[in-house]
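Some notes on the structure that comes next.
Omission of a single protein chain aside, the complex is shown with its protein chains in their original locations.
Just so it is clear, A, B and C label the chains in written order, and each chain counts residues from 1 on its own.
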Amino acid sequence: MENERKLTIARAMAEATAQEMRRDNSVFVMGEDIGQLGGVYGNTRGLWKEFGPERVRDTPISETAFIGAAVGAAQDGMRPVVELMFVDFFGVCMDAIYNLMAKNIYFSGGKFKVPMVLMTSVGGGYSDGGQHSQCLYGTFAHLPGMKVICPSNAYDAKGMMIEAIRDDSPVVYMYHKGLQGMGWLGTESGATVHTPSEDYTVPFGKAKVVREGGDVTLVGIGMSVHDSLKAAEKLESQGVSAEVVDLRSLVPLDRDTVFNSVAKTGRLIVVDEDYKSFGLTGEIITTIAERDISVLKASPQRVAYPDIPIPFSRPMERFALPNPDKIVAAYNEMN
Amino acid sequence: MENERKLTIARAMAEATAQEMRRDNSVFVMGEDIGQLGGVYGNTRGLWKEFGPERVRDTPISETAFIGAAVGAAQDGMRPVVELMFVDFFGVCMDAIYNLMAKNIYFSGGKFKVPMVLMTSVGGGYSDGGQHSQCLYGTFAHLPGMKVICPSNAYDAKGMMIEAIRDDSPVVYMYHKGLQGMGWLGTESGATVHTPSEDYTVPFGKAKVVREGGDVTLVGIGMSVHDSLKAAEKLESQGVSAEVVDLRSLVPLDRDTVFNSVAKTGRLIVVDEDYKSFGLTGEIITTIAERDISVLKASPQRVAYPDIPIPFSRPMERFALPNPDKIVAAYNEMN
Amino acid sequence: MVSRFFEEAMESIYMEGKTPVFNMAEGPIPGEMHLSNGQEPCAVGVIAHLTAGDIVTATHRPHHQAIAKGVDLDKMAAEIFGKKTGLSGGRGGHMHIFDADVNFACSGIIGQGMGPAVGAALSRKMRGEDGVAVAFLGEGAVNQGAFHESLNLASVWKLPVIFVVEDNAWGISVSKKQSTAVEHNAVRAQAYNMPGRFIADNDPIALFDVAGVAIEAARAGHGPTLIEVETYRLAGHFMGDAEDYRPEGEIDGLKAKDPILVMKKRLINDGLLTEDQHTALSDKAKARVDAAITFARESDFPAPEEALEKVFV
Partner (left out) sequence: MVSRFFEEAMESIYMEGKTPVFNMAEGPIPGEMHLSNGQEPCAVGVIAHLTAGDIVTATHRPHHQAIAKGVDLDKMAAEIFGKKTGLSGGRGGHMHIFDADVNFACSGIIGQGMGPAVGAALSRKMRGEDGVAVAFLGEGAVNQGAFHESLNLASVWKLPVIFVVEDNAWGISVSKKQSTAVEHNAVRAQAYNMPGRFIADNDPIALFDVAGVAIEAARAGHGPTLIEVETYRLAGHFMGDAEDYRPEGEIDGLKAKDPILVMKKRLINDGLLTEDQHTALSDKAKARVDAAITFARESDFPAPEEALEKVFV
């Protein structure tokens, strides 16, 4: 039945992009291996066949040039959807991203629009080593001028992609490899959900309470939402009722939803696959602490990636990644 | 008298580098305009004359190549001191910094050493616009594998430079333009202090209580230490005794000193010229909150740069920058 | 026809060389100030071929390029003064001159404008609309990775974009010789399978001709061209630069070649301009600039809180 149609995130992203491309000629896709190959993570599959190589453009390995070009095209009336294959590669093109894409609206006093989507894969867990497994949520969210989002499931993935393409400001669309639903990568089945075939948008800056509970609030994004949900199940069997908040977007950040949840539960654990220090976990905890510390019944905790490069070897990588057991342990150790 | 000799930070950095270059032939300096010009911010003045163009090497505007080259030279037994003229330019060479310089020790299991210093100017306040005024403390401190430091005065600047040059791991040495003591830039006189002429080191990972107080802890780094000290004076006249902590290094971060201070005062304000969200202020507040929330008598506050690109126009830039009055106001509004 | 262009060019050249905006570093105009004195021919020789619909991406030294492109002079001056009436309400400043009406953008990061120029050209090509993009850069910027990536991309996709290198022999204090493996950057065009042209001696006429051919080729779908112009930086890198690194006598030598004076002499010698006409043009240009400065001075500063606006649209 149509309304029970389930998609992977990869297919949801591709479908959203295709629908927008049909609707609006100014939308086009650009990046490495996003053409005939359909994207290393499947998120452009089918587009090359339908729209051809002019609108689904494979690029040289020249991220600075093609992301810069996307900015120029966006300013000139196009709506590029550009892929940075792995977020780990941001270092070769960050100037085009944070100093150009993210700032030209401001520098022009709002007279230039920069309607572009920069999509990029994040996350590890499959032994791809220290230059192919990072999340870097904090790195992007820290720098002003770009919206930063990451869906945890296919429904959001589609709606947020359409929202991103229609936005006149630049959007960094992060998608987690472990949620993509690619056969050759282990995948989280919870990400493959009912996804309507018509177009719809999911607005940015609205976190979602994906599980209600009264004893502790677990906050995550992307993969860590699923870790949190699994931890909530485990806590349930301990008689603890956990609420889980899926941030969905980091910029803009829905501080109210997180605050309201913590105001209710009194306890907060932030779960993050990005590096621990100077990042997402600190921001979320501070959001509560600076607003009203009295809502906290215990010291808030974080379950995050340690401040180390990502190790290749499986036991070491597993040790470093967040997981449901660590979340449960963090709860049990809360004072 | 010798022991009352005062230096600017710029001169202290140059003196430290010269002393290490005399001591150790493997030390050399590389960057744009660090030769005959002596560095745009004066921190290599005199070196070219003493050591010549082989050891004080002007480079093309090729940050990726010369920072990458510094890594290669460091791995091969040299001790490069490299300059990225403004931290704002990190985007053109961040791969060489965070994915290469910061990770090769780990990737090699500690068998490669990467003894290099990447010095870079930070900070605004003189209307240099949105691509020449950033601090980006959080951006660098978030990514593992590099030490990240910033002196607030010439004494520390010299000792930390010598410490950095002798370190076998990469050190990002940020210096604040407004503290450099360059005639043509407004300068903070509190940064120009007694600096011994002999060599000495200031260890990383030790914050310094630069003013003792009992009612509130103000935490800063670089310029924000001076803002905090001025705020402390103002608070004093209100009858409030403020303790000021100069972090000095972000990686490693001396969490204990901050915690102990807040445990004593019960109140915390973090001052930061870097963007507010997902950065330094969140990390410091969380450091306290996660360890023991009960030491906090009021919601901790932050006085930081808003999440906007840096505006050029003077009234707008002044509005956005932290300053002593904002710190005092934050204290007065604390619940 | 050519003479009309000459005069248009003259007007701009003259204005730029004299624009008093360029002489202020302190007081009302804080921050870095990169003057383009001496480099005017590079801008006018190329931009004279462009319409408002064409795209220019400029550098940290953008005034001559902006004026030649027809950026609103009042608003530009006001922007440089940080006023509310400035092009972007004071958010950008001297290194961030943006004028959507004439498709002009710039940036303070070396080499950053090249990608956007390629993209704007792509945009026109995809929509089948007329339009050429011109990216200006210094000879120092040629050694930045963005140059290589952008020229390759422009060539592979055969886009209507022109790269103009203003070779003033210096990147701040680092000479071209110290920084660049080739004598002429024009030869680097070979690495991208595109034409590379060298214009000696800051000559706006020669540049005008070469740029005309390149721009016509671009409009006709024949792809990009790289143009290198030998030019002169008559001032310091930025205001306040002591320039100790310059060999003795260099500046005096260059001042004798001031393109504004050279051009004046040439036009008068060729009988295309009389002293009187020159004075009239000169007065007109000066008046225009004075008006812009007055506008800028008299405009209000933005309200401080406006800093928080226009991060997103």
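Observations on the structure shown:
Note that a contact is a pair of C-beta atoms (placed from the backbone, for glycine too) under 8 Å apart; a residue touches a chain by one contact, two chains touch by 3 or more.
In this text the structure is predicted, and so the values were computed from the model without any measurement.
Across the whole complex, the hidden chain's contacts among the shown chains comprise A, B, C.
One of B:Y41, B:F107 or B:F140 touches the chain omitted from the figure, and that residue is B:F107. Contact with the chain that does not appear here is found for just one residue of C:Q65, C:Q112, C:N152 or C:N202, C:N152. Touching the chain that is not shown, out of B:Y41, B:F66 or B:Y126: B:F66 (per the contact rule at the top). Within the set B:T17, B:N43 or B:Q75, the residue that contacts the chain not displayed is B:Q75. Touching the omitted chain from subunit A are residues 32-33, 35-37, 40, 58-64, 88-89, 91-92, 126-132, 184, 306-309, 311-320. Panel shows subunit B; residues 25-26, 28, 54-55, 59-60, 62-78, 80, 95-96, 99-100, 104-113, 144-145, 147, 168-169 of it touch the chain omitted from the view. Subunit C residues in contact with the hidden partner, per the touch definition given at the top, are 143-149, 151-153, 155-156, 178-182, 187-188, 190-194.
Note that only the chains that are shown with their structure count from here on.
Chain geometry summary: the mean Cα position of subunit A and that of subunit B are 31 Å apart.
With centres defined as mean CA coordinates, subunit C is found 36 Å away from subunit B.
Residues of subunit B found to touch two or more other chains are 64, 88-89, 91-92, 130-131, 307-309, 311.
With touch defined as above, residues shared between interfaces to two or more other chains in subunit C number as follows: 86, 89, 91-92, 96, 107, 109, 145-146, 311.
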